[in-house]
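Only one protein chain is missing from this complex, and each of the others stays in its spot.
Chain naming follows the written order as A, B, C and D, and within any one chain the residues start at number 1.
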Amino acid sequence: MVTTYRRAREQRIDSLVNDEDKGTSLWASAWERLKYSPLFWIGAVIITAFVLLAIIGPFLAPHSPGDQLLIGQTSRSRNEIAPAQPGFLLGGDTQGRDLFSRLLVGSRQTLLVGVLATLLGLTGGLILGILAGAFGGWVDTVVMRIVDVMLSIPSLLLAISIAVLFTNPNLTSVIIAVAVTQIPVFARLLRGQMLAQRGSDHVLAARALGVKPGAIVFRHMVPNSLSPVIVQSTLVIATSIIDAAALSFLGLGSQDVDSPEWGQMLGEAQDRIDSHPGLAFWPAICIIVVALGFTLLGESLREAIDPKSRR
Amino acid sequence: ASSDRGSDASSTAPGSGAPGSSASGSGGTSGSAGSGGGAAADTFIFGAAGAPSMFDPLYATDGETFRVARQINEGLIKFTPGTADPEPALATSWESSADGKTWTFTMRDGVKFHDGTTVDAAAACFNLDRMYNQTGAGATQAQYWSDVMGGFKDQKDDAGQPVPSLYAGCQADGNKAVITLNSSTSKFPGVLGLPSYSIQSPTALQQYDANNVQAQGDSFAYPSYATEHPTGAGPYKFQSYDQANNTVTLVRNDDYYGDKAKTATLIFKIIPSETARKQELQAGTIDGYDLPNPADWSGLKDAGFQVEVRPAFNVLYVGLTQGNNPALADLKVRQAIAHALNRQQFVTSQLPEGAKVADIFYPDTVDGYTDDVTKYDYDVDKAKSLLAEAGQSNLTLNFWWPTEVSRPYMPDPKSVFTAFKADLEAAGITVNETSKPWNGGYLDGVEAHQADVFLLGWTGDYNTPDNFIGTFFTRTDNRFNTGTQPWGAELSDQLKAADAIPDKDQRDAAYVEINKKIAADYIPAIPISNSPPAIVVAGNVQGLVASPLTDERFASVSKTG
Amino acid sequence: MLRYTVRRLLQLVLVLFVLSILLFVWLRNLPGGTVTAILGDRATPEKRAELESVLGLDQPIFVQYFKFLGRALTGDFGQSTGVAPGTDALQVFLTRFGATVELAFGAIVLALLLGIPLGYWAARRKGGVLDSGLIVVSLVGIAVPVFFLAFLLKYVFAVRMGLLPPSGRQTPNIDATRVTGLFVLDGLLTREWDASWDAVKHLILPWIALATIPFAVIFRITRASVLEVQGEDFVRTAEAKGLTTSTIRSRHILRNAMLPVITVTGLQTGALLVGAVLTETVFAYPGIGEALAVGFTKKDYPVIQVVVIASAAAFVIINTVVDLLYAVVDPRIRTR
Amino acid sequence: MEKGAHESEPLPDAPAAEQSAITRDADVLLAVDDLKVHFPIRRGVLFDRVVGHVYAVDGVSLAVRRGETYGLVGESGCGKTTLGRAILRLVEPTGGTVHFDGEDVSALKAEPLRQMRQRMQMVFQDPLSSLDPRQSVQSILEEGMRAHGIATAGGAGTARLKELLSAVGLPTSALRKFPHEFSGGQRQRIGIARALAVEPDLIVADEPVSALDVSVQAQVINVLSDLQTDLGLTYVVIAHDLAVVRHISDRVGVMYLGALVEEATSADLYAEPSHPYTRALLSAVPVPDPLVEDSRERILLKGDLPSPANPPSGCRFHTRCPWRQPTRCDDERPVLAELAPGHRVACHYAAEIAAGTLQPHAVETDAIP
Partner (left out) sequence: MTEALLRVEDLTVRFHRRGVAPMTAVDGVSFAVSPGQTVGLVGESGCGKSVTSLAIMRLLARRGNSVSGTVDFEGTDLLSLPLRAMRDRRGRDLAMIFQDPLSSLNPVVPIGVQVTEVLERHRGMKRGPAMREARELLDSVGIPDPSRRLKEYPHQLSGGMRQRALIAMALACRPRLLIADEPTTALDVTIQAQILTLLRTLVTEHGTALIMITHDLGVVAGLCDEVNVLYAGRVVERADRHELFADPRHPYTHGLLESIPRLDGDPGERLTPIVGSVSDNIPWTDGCAFAPRCSREIDLCRQVTPKLERIAAAGHLGRCHNPVEPVAAHPAEHLRKELS
């Protein structure tokens, strides 16, 4: 209760210390910190490379990912798969398809899984979070109880639950399954932010100005609540990719034979891992590097926009 | 229902033959010997893929339960190791009347159940009557009875009519058990070798309320007989089921009538993951496991493990649902599909060593086998022209394949689908792919005729053609929906008639004819392959005889070193 | 405090109730199911119908639910149909819960033992090579799929090098007595050291695999929290009082920095369960995670129900306990 | 600062009983009658129950005339902000009424209330946090205008914006900038301009200068008083700095624990503080003059402000009052009564204290051994 005066003063001092008299915006000052963060740069480079790959990768693929071009060199009974050879950089997979082409095409699928699952989860979370945060009261209570129930189920179980609902497991079902698990996370985060915004002075000021409630929510509260949500999204892309892989591992992943996804490739390679480690190794490495990239990016962003870490 | 197996295991005082400890002599030497794991010579540890349902085989249908039950129990007959042919077990001999309706079994003398009671004709009849007398939940669970014998004693169908049964009764006549049937069937006597037809101790069955199966919500609760006190006459006795450590422990039955078990303790260690089983074997912590991935065979062999390949006793087929897609009603289209599939390439690239392309719906080890049927070689052009003839050049098929499953006839459904999808597309057929979990829509959907084309197969229970094609096509509302075709009822009648022929040679001839017609005129499905499943044991294991019926008996198994 | 506990427990009941409805309805609407699980590929329409009526599955779903609820309230969740068929589902859960507790507890202890000191260390050397290195390591820990890591560990240490058993919970024929159901503890209680050691050997690799994510999270939260606390005014006050570094570290920095770590540790129990599903599957470790994975493929509804409900309860209870613990450590809450 | 006009003119008699007369008085712009804001304290096992209240504002009556500046002072937590917000109905009052220009604000429905807000505006204490960091100054200023249908587009709008900026002394270039690009004083000017944009009659300024350094504070104070002169605004200014309040207010209300304890013209109040609390407050304010500081007599209050959730019985101030008299002060809550014309005090013994017939108790000294 001790004077808002003190708090305001501290903020001012804080802004003085940090922003050299001239305040800078959240993201601008975050950028100042990020510029010198090697972790951020590593993450950024990985992600850029990955996104580029996802865009052009499928065009670079020397073969169609579904063609069993090397089936003649494949034998399950002798546990033989086609070795690397001219035109087939990494050899074939258990079905005699070109592993390298599948990896290239898989990059796009993997990016799709990560990004779409995140977007979907984000949208769901936004809706719930905005509902709870904008209305408060019983709406908040109801929404948050739902979120509590969702959160009390470990995320992978939720994903499994959703995945089994789909009778035809494919990329879409994986995306939806993973997305659903992210909804409560986003909803929580956003609701917290929205509630904080609700009590903030500038929202009060808008109310005092007679701005209509809808405009207050969408012009003031939502935009100002989004920063941590954006950061979280970066991290969620990484977990989505990993979760999709975990679903594949449990046999619940995409079964689409024509559009390979790295997690799916890793899942399929499980039982050959000791005789043909390459089958699992390449998709695994790709997943790890990309997940690491997003995590690095997300964590360094998180640190950069966190006012607490500004000291 | 009693279900405190776990607490039972945890409350027993140390040392007093605790269920969790090995009861053999090595128990005294404690840790150092025990920690040797699979290395102890008088203990055989087998990696099981799943937990047994319980230990009363009457109510079971699954291999994991049967595997344990086969060690504990015997039936009137059993299968000669390594074959599907019957040989004497609790009965030393048997004969049937000319009409095939009366079967007389002569019981072996001096055999005792594990509880010390005597195995005699009365006990045999008691068991068969018990099976026939199942009611309520027990009746729904005793599937091998209803599959083979039909109805139960008091069973009524929806119209209130008694459900017909093959079984008429059993009389104990001195040391002879006389079983009467309502009609002749090819299934007899082979079916008596199935674990479900095991002869168990009447005393124990009564004492532990064996028939008291209760349906509860999603599931069944079993009486303590089935969970704690299975009492058979087999070479091993049930000792414990340690759920905390996922192991079932059996110990040698020293009163067994035949050759005593070679190892004092037989442990089934439940390891659901196939890879984990392999690695445990490699690490020496188990002595063997079932159904190694064909891809691992060569590697395992190279590493000194014995991969025992069983004779193939199964069939994989591509089912064509009649009456679903109008195009499939045309025989030409079905023939075209048969020509389109490159079965040979699939078999060589995706199936284990020893797998063969199948021309009919059962392997050559089954009676009434013939390869003198119409053959559909891989021929894309032929397929295309047949399709063109049928006016189906733009055919689109809804192709279903299962996930979350691996079967002996189909180790990796995805690879089957991948291969055949490509083949069909090469023949100009558009493939709409639908994948569903095995028990998560696939079986249900296929049964409900939702697919045009689907993958399925069958592993035989015993050696009769009826067990294969009889199961597939006798009903007309089967999964191929043959009833919608004019020949569906015809095929059904032929099969029924063949099954009832008492004379084996006549019967076999009848089946050969049926196979020819199926291949030439009907094509309700396209047989793909017979693929041999394997069982693998460590290099120091002797005496395991692989069985086409997966009926391995571990009593003969021993370990060196 | 008591009021808080009661409140949380009542909320828990509410959550469990809603969860049980959702779960029930959802499971019953899945394709496939018990009937298919029991009948397999031998199903015929008559048999299906018969089985459905015997099991009461042909009744309206709410009737089924209230029957289930009635039984569940007496502790009867039905019998397992796939994981350990024929065994009471609650019993399956309880037996396997012990296994998961051993696994999860060990993992979280491992994560705390490594995460806290390293987190502190990194924070004190913020921006240094060591700090960045540890951050990257922890993030790699997050980025590597748990099952893949588990697989690698098993392959290298168990299969290739043969140092540790590749799977399972205890060597089957070891002479071990069960007392509590926690194998490591049992061995210690009965002085069967070899049994304990055997159980520990089975646990080492799963522990490591399962601990990576909690470690990363705890490490990072410790680091962030130490960074924050060490900039607080009261630390400066402590410095101004001339206190020794060790007093400042233990009494002023760590005691405050541990508060978020406690909360996060509680929240990690959820993540541990997820990790357990994967880790236990890879290591064929008979815990509830494996039960769930198997239960899902085998459509073992009773087990899924009891495991999901019980783990949600466990999650909430653990977090309640953690909150209470938090209150014990944080007087601002305790003395409110 | 030109405000002599109002200063000399004492307000008409306004005892509590005749408050309704005030609400009808055409000269009175704002009339607050027995306003109460009680924040419930909720706690409960499953559902939250109200277990008590924070009596943030507990029966405040006051009237503000057109063109006047009314100052509110008091210690932290005494309810100033809550009162200010309750006047604008930014918090819902628990009881009492607020009449603005004869209209009962406390009874307005949502839409009329929103429209009413055009006429009553607020300036916030913390200049940065009360500005949306994601909006440019232009959109901050236009927002209110748009909400009330004041033309914002085209030349008229631009002209209006420029006018607003120049009124608070900011360059036109500020329009495209964002709040963080300004200094504290400039931000507060933006806040004032925002309030002005909708052409209000009343501005409630909640500690408008507290967060600013003295030099900047003076600039903002000047802006406020210039605007009043130019636009004839009415102000309610909340502050904890008595010097600031005295400087800008015509009349001042002193709050203690949610209630007014004294109200007078600012000249009167500082010349003849009559409530013991006001006296203590005035004696505690440091004066930047060593001579004054060395010579003045201090009334040191004991202890801290009691909790507004659990206010003392009787006179709220009796727990700390150096003039406290047995039983009456503890039991009977004094009403705000007229001591002299336009000078209201809520103290049983105000007259005696003013007359010097009642002496304070010896102040307990804080001593270092």
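Note that a residue touches a chain if its C-beta (ideal position, glycine included) is under 8 Å from a C-beta of that chain, and two chains touch if they have at least 3 such contacts.
Remember, predicted model here, so these are calculated numbers, not experimental data.
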| item | value |
| --- | --- |
| Chains in view touching the one left out | A, C, D |
| Which residue of D:Ala110, D:Ala153, D:Val214 or D:Ala355 touches the chain not shown here | D:Val214 |
| Candidate in contact with the missing chain, chosen from D:Leu83, D:Leu161, D:Ala280 or D:Ile353 | D:Ala280 |
| Hidden-chain contact residue, picked from the options D:Val54, D:Ile87, D:Leu305 or D:Leu339 | D:Leu305 |
| Sites on chain C contacted by the missing partner chain, in the whole complex | 232-234, 236-244, 247, 251-252, 255-256, 259, 329-332, 335 |
| Positions on chain A contacted by the hidden chain, ascending | 2-3, 6, 9-10, 12-13, 16, 20-22, 32, 35-36 |
| Those residues of chain D which, in the complete complex, touch the missing chain | 1, 3-4, 7, 75-76, 183-186, 213-219, 221-222, 225, 240, 242-244, 246-248, 266-267, 270, 280-296, 298, 300-301, 303-305, 365-369 |
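The rule is simple: only the chains that are shown with their structure count from here on.
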| item | value |
| --- | --- |
| Pair of chains joined by more contacts [C-beta pairs], A-B or A-C | A-C |
| Euclidean distance of C-alpha centroids - chain A vs chain B, Å | 46 |
| Chain A-chain D separation of Cα centroids, rounded to whole Å | 49 |
| Centre-to-centre distance between chain D and chain B (centres being mean Cα positions), rounded to whole Å | 88 |
| Multi-chain contact residues (two or more partners), chain B | 404, 436-437, 440-441, 445 |
| Junction residues of chain C, two or more chains touched | 11, 30-31, 155, 159, 281, 293, 297 |
| Complex contacts: residues of chain B adjacent to chain C | 1, 3-6, 9-10, 12-15, 18, 20-22, 26-27, 30-32, 34-35, 37, 40, 43, 45, 50-54, 61-62, 65, 136-137, 140-141, 143, 146-147, 157, 215-222, 226-227, 242-247, 249, 265, 267, 269-273, 276-277, 279-280, 282-283, 285, 404, 436-445, 447, 456, 458, 475, 477 |
| Footprint of chain D on chain A - complex, ascending | 1-5, 7-9, 11-12, 15, 19, 21-26, 200-202, 204-212, 215, 219-220, 223-224 |
| Contact set on chain A toward chain C in their complex | 38-39, 145, 148-149, 151-157, 160-161, 164-165, 167, 238, 242, 245-246, 249-252, 263, 266, 270, 273-274, 280, 284, 287-289, 291-292, 295-296, 299, 303, 306, 308-309, 311 |
